[in-house]
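Here we show just some of the chains, and they stay where they sit in the whole.
Note that the chains take the letters A and B in the order they are written out, and that residue 1 is the start of every chain.
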């Protein structure tokens, strides 16, 4: 961390910084120039609050060298982390294909969908029992009943289940059924939820917030890691921009960049990332080419009857076709399906 | 709601829309043109999911006429809502001045700050006991102990207290002390929290999310209203843009526009909105000129020692000066302090 002092700051200002640094267990390195003094702070700086230093008198700017995350950092853990999920895994050479309807809407419907996506090549089932919806008047999910159906689908297909948890008080019930607990984009900085997931004992798939910087995304992962859960999977699902033709802007350079910054697996969700079924196959292929460790796709046997996110769901046959094109593509980038 | 069908769609496609409309309790109005058919759906459309209609076969686009919020809408409730807060109020002719440190850091420090801001002209105290922080390694607030200190400050100053709640399970404890419960920007779409606040019996100050559209902000308010709590205050606190010189971009046109769309009070928080103490007084004045029902300002007796958000806190004397300039300004726009 580099503290740039204002030209002509008082000696006491510099002393105050040094005293603060010592309190934080850091050492300082002074560089006194003609015009200004620059103080390097050395030690375990990821615990230091840039704002708290910046508010001290005489300080012009504070520049962080390195990153504020530690456990999530590739510097801390150079090898790729492979997250074990109930006999399967996410993050290794083999790509993870997570698919299923957006929401669990009925037992018969979900079981049919589960069978179809398994047949078409999915490794993991997705499906929401608890649904975050922009409107209080929209379908909010089958909740406990939805969890029961997910358990049944897992039993029938043998595929691990990824499903969302929206509140700390629901963690025990969701943990009982889910193989991976999903944190939605709108809860990426629900810190009470993240802290609690540190103790849930199951892997967590953490979606990137709609306007979250990559750094904030990794800091949200750090919350889960620092609270005791090492099994975190990151999921890019599109950011909010000025563009109106797509629901979100799928940020694949964030996938490529996150892979250099962190050892955690990173997957992409082109269904939410674009909001348009016709773009999903192309963007799934692009995600794999960009280095994604897997894809998460909404597949619905009858998108027109879906209670949520119909316009971005693809049919099982289109999904099977997509999986077929991913196979040779994966080989080009040294991966397999 | 207007459903634009694709040129040459099947008759069955149109029948399906009409059947779906009837199921939702709506009537239809058909307009058959040379090239395409347009279907108007009439009735209580704010419960209808645009996406669910858009996914039906033969549909090109669905256009909502009017807004998806109802209880929050000025069409539903034309008069300004004045929220009663323990003998004070927010939303009437008198501007609400909410001030205090970002976080409660110690009993002595907070009580001193509370006395100073009251003396300088504050009507409401602010201060966080539960602090949402980007890093798990940053100060997370004094929590229960912080609530106790807030209660003491209210007792001593007689000012109502605004403080944040981060999780459904903390609502009972926070409700016991707070006069207004604050929902932070990062929790604006924490729907579990919003729904629970519908039954808390205290007013809720709802901060706009960093990338929330005005519509989504009002829909978040609708969650609280629809769950039984009519006392919601909106707070604009800056949105995230590409600009790096300010921490956020305070969106005052959102304040002006929200006042036309909703009857709920709208206040502005230029401290978080800019992140820079030197801009706070000017942006407070601009907020009042834009039609804000009040301002929320971070004031700290010693910003350099603040454990969070030091760079955006102003000193009590600067705050007193600000209040003095707001008095004649309020008069120009038909308000008072």
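To be clear about the criterion, a contact is a pair of C-beta atoms (placed from the backbone, for glycine too) under 8 Å apart; a residue touches a chain by one contact, two chains touch by 3 or more.
Computed from a predicted model, the values in this text were never measured in an experiment.
**Q** Could you tell me how many identical protein chains the full complex contains, when just 2 are shown?
**A** Full complex, one repeated sequence, 4 copies overall.
Assume only the chains that are shown with their structure count from here on.
**Q** Any idea what the CA-fit rotation angle from chain A to chain B is, to the nearest 5 degrees?
**A** Rounded to 5 degrees, the superposing rotation is 180 degrees.
**Q** Roughly how far is chain A from chain B, centre to centre by C-alpha average, rounded to an integer in Å?
**A** Centre separation, chain A to chain B: 26 Å.
**Q** In their shared complex, at which residues does chain B touch chain A?
**A** Going through chain B, the ones touching chain A are 16, 46-47, 49, 51-52, 54-57, 68, 132-140, 166-170, 186-187, 189-193, 195, 210-211, 216, 219, 222-223, 226-227, 240, 303-304, 306-311, 313.
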